[in-house]
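Apart from one protein chain that is not included, each protein chain of the complex appears where it belongs.
On to subunit A.
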């Protein structure tokens, strides 16, 4: 394989027949170009979906109470369902193994002020684990902790955006922020890479909110993440059984879709990954179709080349060329043309993606491109393709009888 003289022979032959070699490489270059662009676009679509989901935990399940729409067990429809702390405990008791993080939530809009600055924001009263569910990053100070829950302390963790609006150049941690007239001590500032929307939020302990907003133990909704060890199907099954159990607990008809709603991200994630699978399949299908056309093209032209070189091959055999050396020449020539052409296609494809990629954001395509894995894969595919394309002509060449090749004058 790495016989330098053999390569010299091959380069000489390709060089002498440049036009022919370029022509035969054209289809392969085109196939790889198409493949690269399709693949890049599929990649871009996937990137868009990933971005849409944000950096929130992708294994989220959110449970909202609502109103019943069906009479059930002697209870009339239109009944309001409310979660309490016991429901949070119930979920942990029943499904503790399947739960990674869990938080109850009470959401309120408040008028917040510090010194002269004021604005309205959302307060989310949560459990400490909320930090992991929402992927909040504490920039300064700390997050809500268990002591806050126990003591129902009036503490707040504010988003970076709020800090900048209300505290401007002042240090926020340790100061008191006024929420609807009640002073809360700011114990932390957080950031969220989903941007300003998610940073215009104030977190307080859930227990504090329950006391301040009615002295009860009501919960607006419950947000949890399922154990990441669960696969999509298991996660969906978990969501379903959670829904059923809760409906049962609240005497809600099983087919009542409004009373208790469970939003399981696993379903969406599974849909996206299924869609990506199908998309990749299509890309693979189209790509390999073109590739096969390219291989057949090269093979055809190589057969033609062998025919054209019949005489030369006959002479070589008369001079003592072994069948193997003839096969090597044709096969390696085919592999070389295929690989070179393929890389040209890959290069053009990658360049096209690089130039036009940023403009495709409006079409749900983010950062289309090829990675090194694709390049390595393409190399292997090209070498195999070249060998496939060269096989038939090489075989033909090795079967050429010198006597037949040397006749016909």
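In the analysis below, a contact is a pair of C-beta atoms (placed from the backbone, for glycine too) under 8 Å apart; a residue touches a chain by one contact, two chains touch by 3 or more; residues count from 1.
Rule of thumb we're sticking to: contacts and distances are computed from a predicted model.
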item: Chain left out of the displayed complex - its UniProt protein name, from "Membrane protein", "FAD/FMN-containing dehydrogenase", "Putative ABC transport system ATP-binding protein" or "Cytochrome c oxidase subunit 2A"; value: "Putative ABC transport system ATP-binding protein"
item: Contacts of subunit A with the absent chain, listed as residue ranges; value: 4-5, 9, 12-13, 16-17, 311-312, 314-325, 398, 401-403, 406, 409
